[in-house]
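Here's the structure, in structure tokens; my notes come after.
With one protein chain removed, the remaining protein chains of the complex are shown where they sit.
Take a look at subunit A:
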Amino acid sequence: MRLSTKHLLGIRDISPNDIQLILDTATQFKEVLQRPVKKVPSLRDVTIVNLFYENSTRTRISFELAEKRLSADTINFSASASSVSKGETLLDTVNNILSMKVDMVVMRHSASGAPHFLAKHIPAAIVNAGDGINEHPTQALLDAFSIRENLGTLEGKKIAIIGDIMHSRVALSNLYLLKKMGAEVMVAGPPTLIPTYMKEAFGVQVEYNLRKALEWCDVANVLRIQLERQNQVLFSSLREYNQAYGVKKEMLASLKKEILVMHPGPINRGVELDSDVADSGQSIILQQVENGVAVRMAVLYLLAGRETP
């Protein structure tokens, strides 16, 4: 039993069996993380570089912790404090790091497709930790893991992805994954932030009314408004966005059922999610973060185990 892929570049390229294997393995790693010694020796002989060309808090810490819990050796690289500022190319940087005998690359980059480009040119296994507006596969996996943990299964569950669909790699990875695992998916948000091809490209429902979306779903995955990727004015103000699409306590309370609220972080409090919702019992945001370590351990473990000597 092993993954059908050498790299984790996106959810688009992996099979439902791969997803199942990663989630099942993550369940066992989650148990490891409850032990007095939260560490296993599996990747003792593996060196991993965390290559972050874009800022990150959760993902970088989560990957680093996952690597340490697996006993791998790790190197951290952030573009801002490196020779990238002197003009070194991506491929040169990575080849220089690999010549120091590094086995795996975890990479975040602001250009969509950057990890795919690397995968064509270097022998090491690559894990995409977010590339531009393309994919963020480990986030989708940990979201799926968290839903499965709370609802038992993904199959037939109704998941609404709410907010900035156009610029969100979390949305895209989640879409691929949820469809592959048999969930029903809806995207909701202002028409300016939802690409017009969503329906025919993914077979998902599109809803422009937040209340209707919340009434329909079992789980609301609320996305961050990506202020750094807005190059044109797609909504008039943050305040107006909050009025129309911010998830509020009163609205959740008026629904007939209690839904789960998720958010990939970092939260713009008072924009897409109000503080009293983010901190409520319906929110599983911190549980998502906790699960992130177990899911990333599973991904790294399964990819490292794949290379046969």
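In the analysis below, a residue touches a chain if its C-beta (ideal position, glycine included) is under 8 Å from a C-beta of that chain, and two chains touch if they have at least 3 such contacts; residues count from 1.
One rule holds in what follows: contacts and distances are computed from a predicted model.
*Asks:* Consult the UniProt record of the chain that does not appear here and report its protein name from "ATP-binding cassette domain-containing protein", "Putative cysteine desulfurase IscS 2", "TRAP transporter small permease protein" or "Pyrimidine operon regulatory protein/uracil phosphoribosyltransferase".
*Replies:* Record says "Pyrimidine operon regulatory protein/uracil phosphoribosyltransferase".
*Asks:* Quick one: which of A:F63, A:F77, A:F145 or A:Y301 touches the chain that's been left out?
*Replies:* The missing chain is touched by A:Y301.
*Asks:* Which listed residue (A:K39, A:H121, A:R211 or A:R239) would be found touching the missing chain in the intact complex?
*Replies:* Spelled out, the listed residue whose C-beta touches the missing chain is A:K39.
*Asks:* Looking at A:M1, A:A81 or A:M100, which residue reaches the missing chain?
*Replies:* The missing chain is touched by A:M1.
*Asks:* What subunit A residues would touch the chain not displayed?
*Replies:* 1-2, 21, 24-25, 27-29, 31-32, 35-37, 39-43, 45, 70, 301-302, 304-309
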